[in-house]
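Just below is one structure, and these are the notes that go with it.
All protein chains but one are shown in place.
Showing subunit A:
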Amino acid sequence: MDQGFFLLFATVSVITALTVVLARNPVHCALALMACFLQISAIFVLLEAPLLAVIQIFVYVGAIMVLFLFVIMMIDVREAKLQRFLPGGNLPALVMLVLLGIEMSVLVLWSDRFSVTVPVGGGDEIRQLSTTLFAGYLLPFEVASVILLVALVGAIVLARKEQG
């Protein structure tokens, strides 16, 4: 049952990821990426990380993809839409990618440590997760909030029109 769901979500996410890379229109890329993020959040639910699944939908699908679509609508995509994706355009990069994929797959399939199945965990996981996040990882949390503030100010400064 779980395996069937995993195969379904994984297949759809791989297909939509390929659509992101292969589609010509950036709007199609953004919509396919949104579908891919939804599948990945379903995979997070399968991994019993419901908080991460909700964060994935809120942050990626709700915020980041809307930002992408907004920018795509704001700038002109007609010129960019016309250029095709050429698979043989950059041959060394393509060879390197194939080697990278083969290497990682062989390493995963070769090792015995990855063949374990998922153990059963105890309940009340979100409480433990938040306790760990706000007790043990308080400093990185605050650093992340400062980084978000800096990014907010930086984005406003960058996107502002030059005034005199």
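One rule holds in what follows: a residue touches a chain if its C-beta (ideal position, glycine included) is under 8 Å from a C-beta of that chain, and two chains touch if they have at least 3 such contacts; residues count from 1.
One rule holds in what follows: contacts and distances are computed from a predicted model.
K.L.:
Match the chain absent from this complex view to the correct UniProt protein name in "Sarcosine oxidase subunit beta", "Sugar ABC transporter permease", "NADH-quinone oxidoreductase subunit K" or "Cytoplasmic protein".
P.N.:
"NADH-quinone oxidoreductase subunit K"
K.L.:
Even though one chain is hidden, which residues of subunit A still touch it in the full complex?
P.N.:
Its contact residues with the unshown chain are 2-3, 6, 10, 13-14, 17-18, 20-21, 26, 29-30, 33, 36-37, 40, 43-44, 46-49, 51-52, 55-56, 59-60, 63-64, 67-68, 71-72, 74-77, 79-80, 83, 85, 87, 89-90, 93-94, 96-97, 100-101, 104-105, 108-109, 114-119, 121, 125, 128-129, 132-133, 137, 140, 144, 147-148, 150-152, 154-159, 161.
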